[in-house]
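Note that one protein chain is taken out, while the other chains of the complex remain in position.
So, chain A:
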Amino acid sequence: MVGPEHQMALLEQVRADLRRCSEVFDTSLERAPADRELPLLCSAAHEVKGLAATIGASGLVDIAKQVERACTDQDATALSLLLPDIAQRTGLTAQSIADMVQAT
């Protein structure tokens, strides 16, 4: 979608955005289910969904969708099951992008 002159800056920004969302997931994981801020989680999952779709990370899109739905349904059980997965995948994707930027 963009020329090579913008690619590095864009990848760096995608990494930063994913890292920010990943921190939201990590913070939620540290909290008890009743203390989790569902609107914040939902917003982060929605953001990850759009970002992951844009970079072609379809697995991450799927889990972000599930987290978003669990937040909307206020399904604490589903969230407890999904949060570790999305936190890990988001962090890994951010790290992969960082490695790619560094290697270029």
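The rule we apply is simple: a contact is a pair of C-beta atoms (placed from the backbone, for glycine too) under 8 Å apart; a residue touches a chain by one contact, two chains touch by 3 or more; residues count from 1.
Basically, contacts and distances are computed from a predicted model.
Per its UniProt entry, the chain excluded from the display bears the name "Nif-specific regulatory protein", taken from "Heme exporter protein C", "ATP-binding cassette domain-containing protein", "Nif-specific regulatory protein" or "Cytochrome C oxidase subunit IV family protein". The residue touching the chain not shown here, chosen from A:17, A:37 or A:85, is A:17. Against the chain not shown here, chain A presents residues 1-3, 6, 9-10, 13-14, 16-17, 43, 46-47, 49-51, 53-54, 56, 61, 65, 68.
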